[in-house]
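As you look at this complex, bear in mind that one protein chain is not there, while each of the others sits in place.
Chain nomenclature is as follows: A, B and C, assigned in order of appearance, with residue numbering initiated at 1 for each chain independently.
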Amino acid sequence: MEKVFREPVHDFIHVDNQIIYDLINTAEFQRLRRIKQLGTTSAVFHGAEHSRFSHCMGVYHIAKTITDHFSMNYPMEWDPDENLVTQCAALLHDVGHGAYSHTFEGLFETDHEAVTREIITSPSTEVNAVLRRVAPDFPEKVASVIAHEYPNPQVVQLISSQIDADRMDYLLRDSYYTGAVYGQYDLTRILHVIRPVPNGIAFVINGVHAVEDYIVSRYQMYQQVYFHPASRSMEVILKNLLARAKDLYSSQTDYFKITSARLIPFFEQNNNLNDYLSLDDGVMNTYFQTWMTSEDAILSDLAQAYMNRHLLKSVQFAKTDFDKLDQMRELVEQAGFNVKYYTGIHSNFDLPYDFYRPTSDTPRTQIEIIQKDGTLYELSELSPLVASLTGTIHGNRRFYFPKVMLEHEDFRALIKNDSFLPAQK
Amino acid sequence: MEKVFREPVHDFIHVDNQIIYDLINTAEFQRLRRIKQLGTTSAVFHGAEHSRFSHCMGVYHIAKTITDHFSMNYPMEWDPDENLVTQCAALLHDVGHGAYSHTFEGLFETDHEAVTREIITSPSTEVNAVLRRVAPDFPEKVASVIAHEYPNPQVVQLISSQIDADRMDYLLRDSYYTGAVYGQYDLTRILHVIRPVPNGIAFVINGVHAVEDYIVSRYQMYQQVYFHPASRSMEVILKNLLARAKDLYSSQTDYFKITSARLIPFFEQNNNLNDYLSLDDGVMNTYFQTWMTSEDAILSDLAQAYMNRHLLKSVQFAKTDFDKLDQMRELVEQAGFNVKYYTGIHSNFDLPYDFYRPTSDTPRTQIEIIQKDGTLYELSELSPLVASLTGTIHGNRRFYFPKVMLEHEDFRALIKNDSFLPAQK
Amino acid sequence: MEKVFREPVHDFIHVDNQIIYDLINTAEFQRLRRIKQLGTTSAVFHGAEHSRFSHCMGVYHIAKTITDHFSMNYPMEWDPDENLVTQCAALLHDVGHGAYSHTFEGLFETDHEAVTREIITSPSTEVNAVLRRVAPDFPEKVASVIAHEYPNPQVVQLISSQIDADRMDYLLRDSYYTGAVYGQYDLTRILHVIRPVPNGIAFVINGVHAVEDYIVSRYQMYQQVYFHPASRSMEVILKNLLARAKDLYSSQTDYFKITSARLIPFFEQNNNLNDYLSLDDGVMNTYFQTWMTSEDAILSDLAQAYMNRHLLKSVQFAKTDFDKLDQMRELVEQAGFNVKYYTGIHSNFDLPYDFYRPTSDTPRTQIEIIQKDGTLYELSELSPLVASLTGTIHGNRRFYFPKVMLEHEDFRALIKNDSFLPAQK
Partner (left out) sequence: MEKVFREPVHDFIHVDNQIIYDLINTAEFQRLRRIKQLGTTSAVFHGAEHSRFSHCMGVYHIAKTITDHFSMNYPMEWDPDENLVTQCAALLHDVGHGAYSHTFEGLFETDHEAVTREIITSPSTEVNAVLRRVAPDFPEKVASVIAHEYPNPQVVQLISSQIDADRMDYLLRDSYYTGAVYGQYDLTRILHVIRPVPNGIAFVINGVHAVEDYIVSRYQMYQQVYFHPASRSMEVILKNLLARAKDLYSSQTDYFKITSARLIPFFEQNNNLNDYLSLDDGVMNTYFQTWMTSEDAILSDLAQAYMNRHLLKSVQFAKTDFDKLDQMRELVEQAGFNVKYYTGIHSNFDLPYDFYRPTSDTPRTQIEIIQKDGTLYELSELSPLVASLTGTIHGNRRFYFPKVMLEHEDFRALIKNDSFLPAQK
């Protein structure tokens, strides 16, 4: 069989394995169509309305391209029996993502990675049923790849490392849909120079600049798109809105049971896989729309702010600015706002690249470059640009507050120096 | 003021008028973020998940580019006082679109164009409040542009004609998001050669090929994307699903009141503007998810088919194939399906271009090309390609049925000649 | 071995056969770097300065992609032993092109197709020496493909038909370098649906729109780029310039022997392969620069006009306009110009597509589309757009004259109706 999916990032995605095709058609995977890849970011970059479904298809496509390439050109270094497990793991690596995962998880203590494994290994899912057709232990194998516990490090690195199929797709895709050209890099070149080596994957030296460009592109996407102050404002509002609902639940149980039934298991901290899978962006937004007419002034106000994009404003601060934060919060309170629901702190930091540090808590698999004579060099040894980003954390902390505070003279005095600051830890 | 929106189709969209910016921030306009531009087509072209919000922003951008160009370069032929009304009409031309409009309107007798006018002219909307700040009669003016009743034909043609800002944007945008390259044409060139003339707009001769390419691109997008059999399958399922719910409503009123409250006014054919605005893709999908567990076997089955993309199959037929259709329906019935909900006819036809035919019921404004000596020619006189598409209708009729019927020998015999057929009226 | 050539149209061109690599490195093939693909067109579209070398590399790349695809996926319908001969023919199909071939051939009775065969089969060339390493009769085989005499029609059609590797590359390439977007079509799709069939090649039905778009794109490139009046003006000047030199040769033999030695064999109509290969754009332009200071006023004036791009103006005429042409020539003569060297007729016509007409003098191999049930349809039966272009000739005749004539009232009266006219035979 062969099915072809036309799409703009990879042009055509070919599926020639019935297992893959059937996985795509499961309810759990189709559900990803209803969850935006970039969450609140589409409120800022309006072109970026693509779903996790599209992204997962792209990750599968890249994994397929690489494993086909390895099977044909490196039969001694790569075992073609690993192709299917790699492609399944690629396709399913995000299947456990939920609506607005980031914000939701912080508040309701869910874990999309755990859910991914559960969807794959739980006998109740359609995904599991398809995977079992390969072999009884196949679901566990796929899950172990995603958990970094699969014995073959080549497979693990293709799915999860500093240059894996996941990142390769989302950089290109998010760049395509936002219109942010700096996220583009030379995927064709990288897919040509990638090679299996005994303990993982590596890249041939004549493609080193494409790998360098990939790291730089990723850094730029983080600084400009993923860390954009306005989409973080939407996240703060969303978090405060859900927190308000959660706080109100015990006193207004009936209201929430009628208006937002599928959130109850989460308010009660007693949820199962089905509860989780019944949520998506559309369900959440439907509830928020209903809450717009709630009698609770805070709930309805925040729901309106979220649905109609009335942003909180923000200022950058340093981690030692305790006093300043306290002063700002006090002024917000004096202006009649409940600071718990009308302010928020949002910190975004990223470590663009690091070499392997065996004593680190979370050591990373470094990117290896193969010289002509076969020796391996770690990427940052060869690239001054990558070296400048290695081991350094980039991002900032922002304090969010109601826009009306900008009319308050004392408040304005506190934030007057909010110029763009260099990244800081 | 100036606000810049980054997006992939037009790169940057500039808003330098407070009225426009405030219109974008109204609840009615923000709601368009929750309605997909291409409806069920994103189930086939998975990259095409963009919303009507993005499209409307693009139409505004094109209208602004043209009106700015006219104001600067053709001060004698164009009145700059028309800029704002043109830009507002461009931005708002689709503001009345609802969730899955096409299917929904057929079933519930709503009319998104009437809703558009109502949103603009009704004193209860945020959109109307913003427009009234320009002048008390400004909302009516904007509405009359969209209704083709505005006295200045230049403005009307920019918003609604065979080559208007609406079409210019959706072709490029749908092409970008589906990955269908044939939808691309040279917008930059068209925006350079467009000119105001006494009774409308026209295009300078040295851009005639860009205009020709636009007509051809539009034709190709219709044949390949908009008329795709699989997305029409989704439309048939959706229509049958909603029809089933409507039919069940009288006997299961409580069930629907609890599970799908916002549809009640439509089931009862007693809805107002607020009812209409409370619907969007997410709300509808949330209801369909709930219906997946309904006790009515047909409702739950169709809801599952729609949400998890289990398509009906289809065959093309000619308008004289009454007997064949009857035979197919009978076989479907015999196989245990209720033909009302498990089959459907979907006809798609388009007239790619036509010249002005004064005696037609719906005469079209033809596309005029300005020769070097100032005389006007109608486009198809100059382009054999366009001439081949002029006045001819392209499309087909398809009959949809359950996939399992393909295993039925008699049924297979009936559809065996379903090769690709040339377009037919 | 594997060599990778980076380039913008196909991204990376892979050479993994030593014969191909050695052919690229022959003197005859490297010479193509010094001959522009589009000749005088780069004087109008200044981005289009690419050489025949780039184009030939692209044709090879497409032929390699197709033959690799056939070998892997259609082992029953395609003989992999044909791969090398196909790829060599693709690479070398234009190796006999000379500087400004079009104009040059008309005047000096050379024939670039004959030269191509001679380069391939003559034992004196580097190309022939490389090809002989495959087999003694291999050069003849490659030459017979280019001459349409090779027994396997699949191979012949890949190199020379209405949809061959040559056209597939030049459309994309000329579009890329001119910036004319309408020349873009979906090559990836076409390379996926192309299939070998018993008597040639065909295309699977689900790619029919990509094939249609290719025909339309080709038509548009002809009308807008290849037939552009300004580049034809440069061709007329070039032809007149070379004609003047040829006419002067007998009386000024020494002058030309000193200033333009490599043209002498052509002036004397006594040239061999080496003479031909010693010419390229740079050599010709060097001679023209020298002629700019010739004592012959016409030669120096035309040389300056050509080098510094002083164009003749032109007017379109119908094939029955004998009188008008005579009148224009007479006025030009009266104004003091030698009409032989200061006017010219340039006719450009193209037949965009035709089906097989067995009784035609030059019957064409039609494009075949494979239906799902395996039957073949001729392309224009399935596409109204292609049907509109089938069997019809498009182009025009232009008369070129000195720009100063536009100041002459009687002359202006004669050409006043030169608006853009629909294509005519």
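We take it that a residue touches a chain if its C-beta (ideal position, glycine included) is under 8 Å from a C-beta of that chain, and two chains touch if they have at least 3 such contacts.
Just so you know, these numbers come straight off a predicted model, no measurement behind them.
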| field | Option touching the unshown chain, where C:Gly47, C:Gly106 or C:Pro363 are the choices | value | C:Gly47
| task | Would you indicate which residue among C:Ser278, C:Ser300, C:Gln316 or C:Gln371 is in contact with the undisplayed chain? | result | C:Ser278
| Where the missing chain touches chain C, by residue | 5-9, 11, 25-27, 30, 33-34, 42-43, 45-47, 49-51, 53-54, 57, 176-180, 278, 280-283, 285-286, 289, 304, 307-310
| said: For review purposes, identify every residue of chain B that touches the missing chain, sorted by number. | reply: 4, 11-12, 188-189, 192
| said: Just checking the interface: what residues of chain A touch the absent partner chain? | reply: 181-182, 184-186, 205, 208-210, 212-213, 216, 219-220, 223-224, 369, 371-373, 375, 377, 381-385, 387-389, 392, 394, 416-420, 422-423
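The rule is short, and it goes like this: only the chains that are shown with their structure count from here on.
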| message | Same residues or different residues where chain A meets chain B? The copies count as same if more than half of the interface numbers are shared. | response | same
| For chain A paired with chain C, centre-to-centre distance based on mean C-alpha positions, whole Å | 51
| query | So, what's the distance in Å between the C-alpha centres of chain B and chain A? | reply | 32
| Multi-chain contacts in chain C: which residues touch at least two other chains? | none
